[in-house]
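The other protein chains are all here in position, but one chain of the complex has been omitted.
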Amino acid sequence: MSQLLEVSGISVAFDGFKAINNLSFSIGPAELRAIIGPNGAGKTTFMDIVTGKTRPDSGHVTWGERNVSLLRMSESRIAREGIGRKFQRPTVFEDQSVLDNLVMALRNDRGPFSVLRYRRSDGDLGRVRELATEIGLADQLNTRAGILSHGQKQWLEIGMLLAQEPRLLLVDEPAAGMTKAERDRTVDLLRRAAETRAVIVVEHDMDFVRKLGCKVTVLHEGSVLAEGSLDHVTKNQDVIDVYLGR
Amino acid sequence: MIRSSFAPGVAPVLGAPKAHRSFVMRNPSVLIFLGILALFTLAVTLGAEATGTGALSTSFVKTLGMTLCLCLVAIAMDLVWGYCGILSLGHFAFFGLGGYMIGMWLMWERTEGIVLSATAAQALPPTPDELRAAVGQQIFGVVGGSEIPAIWAFASSLPAQLALVVLVPGLLALVFGWLAFRSRVTGVYLSILTQAMTLALALYLFQNESGLRGNNGLSGLQNIPGMTHLPQSEVSIRFFWASAAALAIGYVLAAWVVAGKFGSVIRGIRDDEARVRFLGYNVEGYKLVIFTLTAIIAAIAGALYYPQAGIISPAEIAPIASIYLAVWVAIGGRGRLYGAVIGAAFVSLVSSWFTGGQAPDIDLGFYVIRWTDWWLVLLGFSFILVTLFAPKGIGGLVDVIRHKVVPDRHGADLGPDKGSFREAEQQ
């Protein structure tokens, strides 16, 4: 099976500190993957590299069927290539309505001049309503995003990611600060999303990861410590050492 | 909990959004603004010497016309700062450049007219070279030269100089913006960089070698070629109308830009630049478009302002002028177009009232406060107070009134600046 994203041998150092050390990783076109690891394992830096925010000192990141390199692309170009990212803290545009947030994320031409001429078509609005229903915000399209609850903001952000129709979703600690009911919904949402695209979830919460029921990659000190099902990796002695040793 | 529905907040229209509502419908403030502007224009027309009762002096009509131009440049500032989060300390430089470009034509045409009428008495008509030399002597004699600099090549052509009004500041903004944005300079860094650009431009214009008459600047601009037969009272009201029209067009254009998806994106850039980038938008491109567009608006405002002011000199472009522009917008209220207009009009009019010596002195017994001396102190402190206690500016009053009708559950306001720190907090 050809891989959607192939990361091979990347390293990056900040002032001598190796945040990522010869890391290799790959994921298929329709796969759900959880990445776990203690603090400082390099999870966020890994996402930064894939999304173009940080440039690695060495290594390759190739993408898609044509195996294009992501390393020379800008963040916005990578996003347009089909990689969506959700940050740890919910980052929606609080000053704008749920509708505006979603419309901005819709997969349309992103050039300044076509955006200037953009008019909301019925098709786009239909798609927005569909998404809003999926994330449970259909009644609040005209609400300012700033006054949503924390969990609603998380979903709005996920909704915006879905609106981008990415082929790969990078989700950073989606369950943080959610109630149990909200988490269950989130698991549900992510699993459904992974049916048609690749989803990488970075999470601390083992319970949440267990519910995702997917392959797990354990990072430690910037490289892959173990990979496999959750049960498999939790039996791995190295992993136990890393988690309990601290 | 999941589906709990909150109060609808400030949303103006409830329920599902409709696809095609007219622009004006979605932005009632535009209609209100245009109505007020039309009334104001009518009132001034009726009061002016040339067209009405003469209750308003010609110089006051000019002041009002100039104020409208300042309102226009304030709108540009609001677009770039209030909406896009770029605190540019360079937009008054673009304003001044626009003035210089039109000033070149005004000065050239007028000087040529004077030279022609002076040579009419001579036995021989001047050759083109002699005419140029005489005009050059008239214009550049003051900086000790009669050579006509290359940048005056198009000065005799109105269409060319009008094109330059747009092209020169537009290109400068494009090049500068491209350099600044592509290196991801943001926040106060960017402000300082724009200030440096302004200073560089002002210093350049201060030199006699700049070809724009050094610190003498361009003068006599109030004498409009082709309108010399008209009295200044007539010229002043015409320029007032032109300024009002430009302000109306500028306001509608700005409102249209910020109302749509483009407005969403630039406000997104203001609040969280990185997030917009990860949505796939080329943030630098958007910034460049808005920076250049507002520079052009500023230049047009300047091109209308300086024929009314009559003189332009490099001191007008000094960095402090651009900071005042920011002050106006801040006092009026950022992120709302009418706020910028209110701020510019209010502060510049009050300022000319105080500095014009019309404000009554206050006798404290041991010391007399003369407002010509103390106005800047007052302005400085009131500006601090506005920043501290009324970050929404005068425009915030509108919210206060409206919130009495529709209470807002959400208390804290999101200032346009917070976005620059959002990225930091992710870490």
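For reference, chains read A and B in written order, and residue numbers begin at 1 within each chain.
The rule is simple: contacts are C-beta pairs under 8 Å (C-beta built on N, C-alpha and C of every residue); 3 or more make two chains touch, one makes a residue touch a chain.
FYI, contacts and distances are computed from a predicted model.
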Name of the absent chain as recorded in UniProt (options "Cation acetate symporter", "Acyl-CoA dehydrogenase family protein", "Urea ABC transporter permease subunit UrtB" or "Putative Zn-dependent peptidase"): "Urea ABC transporter permease subunit UrtB"
Residue touching the undisplayed chain, where the options are B:Ala43, B:Ile114, B:Val185 or B:Ile311: B:Val185
Only one of B:Leu124, B:Leu364 or B:Val400 touches the unshown chain, namely B:Leu124
With the missing chain put back, which residues of subunit B would touch it? List them for me. 81, 85, 87, 122-128, 176, 179-180, 182-185, 187-189, 191-193, 195-197, 199-200, 203-204, 206-207, 209, 319-320, 323, 326-327, 330, 373-377, 379-384, 387-388, 391, 415-418, 420-421, 423-424, 427
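Note that only the chains that are shown with their structure count from here on.
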Between subunit A and subunit B, centroid-to-centroid distance (C-alpha), Å: 43
State the interface residues of subunit B toward subunit A in the complex, per the touch definition above. 1-3, 5-6, 8-11, 13-17, 19-20, 257, 260-262, 264-265, 267-268, 271-272, 274-283, 285-286, 289, 409-410, 414, 422, 425-426
Which residues of subunit A touch subunit B in the complex? 51, 53, 74-77, 79-80, 84-85, 87-89, 91, 93-97, 99-100, 103-105, 110-113, 115-116, 118-122, 125, 129, 136, 139-144, 146-148, 151, 160, 164, 179, 181-182, 185
